[in-house]
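A single protein chain has been omitted; all remaining protein chains appear in their positions.
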Amino acid sequence: MDFADSPIDAQFRAQAREWLAAHAPVTRGRGRVAWPDDATLVAAAREWQSKKAAAGYAAIALPREYGGGGGTTTQQIIFRQEEERYDVPFGVYEIGLGMCVPTLLALGSDKVKERFVARAISGAEIWCQLFSEPAAGSDLAALRTKAVKTGENWLVDGQKVWTTGAQFSDYGLLLARTDSSATKHAGLTLFIIDMRAPGVEVRPIRQLDGGVEFNEVFLSGVMIPDEFRLTVPGGGWAGAMTTLMFERLNVGANIGLIDSSTLIDISRRLETSTGRASDDPHVRDIIAQAYLNDRGLKLLTYRTLTNLGRGQLPGPEQSITKLVIASQAQLIANLLLDLRGQEGALVGSALGDGWEAVERSWSFGAAMRIAGGTDEILRNVIAERVLGLPAAKRDDTTRPFNEDAA
Amino acid sequence: MDFADSPIDAQFRAQAREWLAAHAPVTRGRGRVAWPDDATLVAAAREWQSKKAAAGYAAIALPREYGGGGGTTTQQIIFRQEEERYDVPFGVYEIGLGMCVPTLLALGSDKVKERFVARAISGAEIWCQLFSEPAAGSDLAALRTKAVKTGENWLVDGQKVWTTGAQFSDYGLLLARTDSSATKHAGLTLFIIDMRAPGVEVRPIRQLDGGVEFNEVFLSGVMIPDEFRLTVPGGGWAGAMTTLMFERLNVGANIGLIDSSTLIDISRRLETSTGRASDDPHVRDIIAQAYLNDRGLKLLTYRTLTNLGRGQLPGPEQSITKLVIASQAQLIANLLLDLRGQEGALVGSALGDGWEAVERSWSFGAAMRIAGGTDEILRNVIAERVLGLPAAKRDDTTRPFNEDAA
Amino acid sequence: MEFDFSEDYRLLADQLRRALEEAAPLEAARKTVDTGQINVTAWELLGEMGILASGISTDFGGNGLGPLPVCLAAEAIGWSVAAIPTASLYHATPLIQSCGSPEQQDRWLPALASGSATACVATDSALAVEDDHITGVISPVSGGTGASVAIVRANNQLWLVDMAENAVEQEALESRDPGRQLCRITFRNTPATRMTGDDADLALNHAVVCVAFEQIGGASRALNGAIDYSRERRAFGQTIGSYQAIKHKLADIWTKIEIARAHAMYAAWSLGTGAVDLPLAAAAARASATEAYLFAAQETLQVHGGYGFTFESDSHLFYRRARALAACYGPAVEWRSRLAARLIAGETTKH
Partner (left out) sequence: MEFDFSEDYRLLADQLRRALEEAAPLEAARKTVDTGQINVTAWELLGEMGILASGISTDFGGNGLGPLPVCLAAEAIGWSVAAIPTASLYHATPLIQSCGSPEQQDRWLPALASGSATACVATDSALAVEDDHITGVISPVSGGTGASVAIVRANNQLWLVDMAENAVEQEALESRDPGRQLCRITFRNTPATRMTGDDADLALNHAVVCVAFEQIGGASRALNGAIDYSRERRAFGQTIGSYQAIKHKLADIWTKIEIARAHAMYAAWSLGTGAVDLPLAAAAARASATEAYLFAAQETLQVHGGYGFTFESDSHLFYRRARALAACYGPAVEWRSRLAARLIAGETTKH
């Protein structure tokens, strides 16, 4: 066991650290940065991305010929670890560079790669992903958005949902049904969609907590040229699975929820009617339990990094992190609000320093137990793909989609 | 709301109390009585049952013509509440009078009723129930014990399991498969089996904790006369469901596991390295949580009694009790053993007064989460029969049994 | 043995639920998240149905029916997630009834019975008092916004303050559940009148039992919604309600609600009969109903998947209200601690 970087990675880290110190001067505070509006965020992100691209840090593990860094996944993670010390705009390019570009590289024609990859890496174009639908969440293959071939184009009608960044994206990966008489998984095709094309309408979804981080995207007669098709007609499911596999490489990304360190920080400062919160045995036991999870997950990330270093892809066991962290954030938030007694009914901003993050975990913790695979789906994934338990009996996969009872 | 007995029930209670004071003189201590051996238990139970029968208390809710009390279910429960104050032998007749006799009365021919019911009520004959099999636990209809018609008799071969009291029973209700080419539920028939007949072999099952409270029963070429058949051939499933419905009338029966009162008792007496256990906030919180469950379940029993008083049958919501109590007993037992520190690894008898009951809940609590419906089955029952959720898709009910993959 | 509400009360419960479903549909509760407005129609309805008057003796304009109708109304309020100044009904009214001077009762109870006035309470405050004038801050006060009268504690006694007095400053606070208004009240040498009784516990127990019914009503509605949704929503070719993960979750919610309901019913009986075991029963009702609603709101939201996280779904209404009701009168863990203390001291219930 050795926690040090390899000599070559250590050199990379030192260089990255030096470059960041020179170019990303604002040291970061705790918690996520709130940007006043999308325009400010996107402008800042575009500027930062172009700086990184010029220095070879824009997409470290992607090939140099498209403007990537030609490095390793480990180096990409090292850069991210260092970058997170600074107050730079995260989020805008994550889906594009983490999921869409690798998909384009894996599935796209040379023409597609030339047209899109370098511009995505340089930050000139922003990407999003249009998979989920109102009636196709956990069961993605139940999606209904149709794409019909008319001459050299495809005509798309339908509705997507939970599309992060749709409001400022230039392009998106679109999974649509091209053959309703085929079985559920066999009738799908993966496309590139121009988010500025006529017929694309983006509407923000108002959330539980009033925030808007996701969108609905309505597609009415949107034209997609056949050259924007990424898989053979009917081959979309495998294509989408490629995209989702790359999602797993997003190792150790901060999902912005509170953890044991927040609980320790706040409870050390908080006086309750029975004394300092961190002296309360009930609070102390939850501090320990939460730490065991947080720290355990961090160590599991070390193991994943070890495997990446050995050239292995991360497997479905990565599902643990979100499964454990999201529920725990809800639990910690509820505990902390309870500790405020009757004030626990007030909004976070009325509770003082650090409490907006608590409120966000109370509300957004609920969302994180659903987004990117519900707790229930993640347990299925662990049981079936890690432990080898049999899939449940189902009969929706063998019938033509248009004969399904749904 | 009124917790008092109705005038007529109050009179019944007073009479029962008086009769018990005269005839069951040994006041009962805490916890279950341990009998040195089956013979002693059965002899004592037989004597007590015949006394009760003579006084009309043997089977209070069953008809007088067979030696029952001709009373109400409420009165039967009142008698049981009063009887439980005494150190009298419970258990031997519970299955016979609670499940088998009501089944005989519902399904048996006049001849069967005349032959068996009065003798069961008087205590002359003891009954057991042979339903479960090694490969048919939660899924009772998967049972394989075969009964084949040969002339006027049925020839039975197979194996039953978890048969309480088989070792001292005279007769049993037997569910067997009489038609393997019918579907799973349609090929079953319900019989009376003579437990002394040739070919019946009872073997005790050694349990986790070393105890033997259940049996395996091996059936090899056991002859059952056709007049002992209780349902039409193929009608056994509905018959067995009748039996199990009567099981639910066993309202509020003590399953012999520790609860919040044990936890309070012991923790008030127990000194740990950090002081009296009942002063430990962690212990106090579990005392409160356990009390909320125990007391809540007692109140729910009041509601069931209210409904019985109104002439309603108890529904599947009765499933709550065991679901909550058994897990909680495991939890309390583990907590108490933890409080003993390193001594928590010793057997109960080495830990002092009251600790054998703790150990029993540690081990038998695990059994009670399984016996009489696993936690998982009980949750299914609540979800499907109380909340109206749809049954899971299954395809084992429509194929002939002998074509099932099982 | 008759452990249930009487036929009359069960009819009343039905009426209340139906009336509030109409006067306070969930769509109104969703609008309230933005407006923060009290549902005046629902409040007036409770007046018309005699609920506001039922905890008040006939001497002072009440109907003297006692606490049970209020408990049933609380369940219907919970079911409809109505925006109502419940502290006036659950807490202030029984407190003035039990501890007010005849003059105070005469001045306020008729107005509370008719619904023309509302009152708020901060009996856990510790204000300064000099020459029958009070100074200090109470916060957060539920239902304080717009209350005509406040009951506070100063010099270890209860005082009643007419909120029309000039020297009272009210500042609305931002509540996570805008349907339950909270405010900060500042008294600056404000005239107050002393209350004659000093036993605030009975009214506090009255309040937490009512809140328990409200919590059970809300949890039941959340469960019903999740059952309906899971019978319709399909995934992998089946309704999601046919999957054990959903089934068992809903069965667990139901179990917690039924246990809490049993405790609340016994506490209502203790309240209605003046039984000595009210403190034990009320603590049990409060602790179990708080946990049941928090769990039900959280996990029924989960059952709805992504839809449950949208503003357009009903899930957040329950999620907000469950948290707000958990905060008022202090968290479940505190009530469990009180409960444990009583149990360890050997207290038991009558039945």
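Per-chain numbering from 1; labels A, B and C assigned in written order.
What we mean here is this: contacts are C-beta pairs under 8 Å (C-beta built on N, C-alpha and C of every residue); 3 or more make two chains touch, one makes a residue touch a chain.
A quick note: this is a predicted structure, and the numbers were derived from the prediction, not measured.
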For the chain omitted from this view, which of the shown chains does it touch? A, B, C
For the chain that's not shown, point to the residue among A:225, A:281 or A:352 touching it. A:281
Touch with the missing chain holds, among A:125, A:338, A:359 or A:376, for A:376
Sole contact to the chain not displayed, among B:146, B:282, B:298 or B:385: B:282
From the list A:94, A:157 or A:317, pick the residue that touches the absent chain. A:317
Considering the whole complex rather than only what is displayed, give the residues of chain A touching the chain that is not shown. 1-6, 9, 74, 260, 264, 267-268, 278, 281, 284-285, 287-289, 291-293, 295-297, 299-300, 302-303, 305-306, 309, 317, 320, 323-324, 376, 378-380, 382-384, 386-393
Touch rule applied to chain C and the missing chain gives residues 243-245, 248
Where chain B meets the chain that is not shown, the residues are 132, 134-135, 137-139, 142, 161-162, 205-210, 282, 330, 334, 337-347, 349-350, 359, 362-363, 366-367, 369-371, 374-376, 379, 392, 394-397, 404-406
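We adopt the following convention: only the chains that are shown with their structure count from here on.
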Whose C-alpha centre lies nearest the centre of all protein C-alpha atoms? C
Do you know which chain A residues sit against two or more other chains? 282, 394-395
Using the touch rule from the top of the page, what residues of chain C touch 2 or more other chains? 238, 243, 246, 333
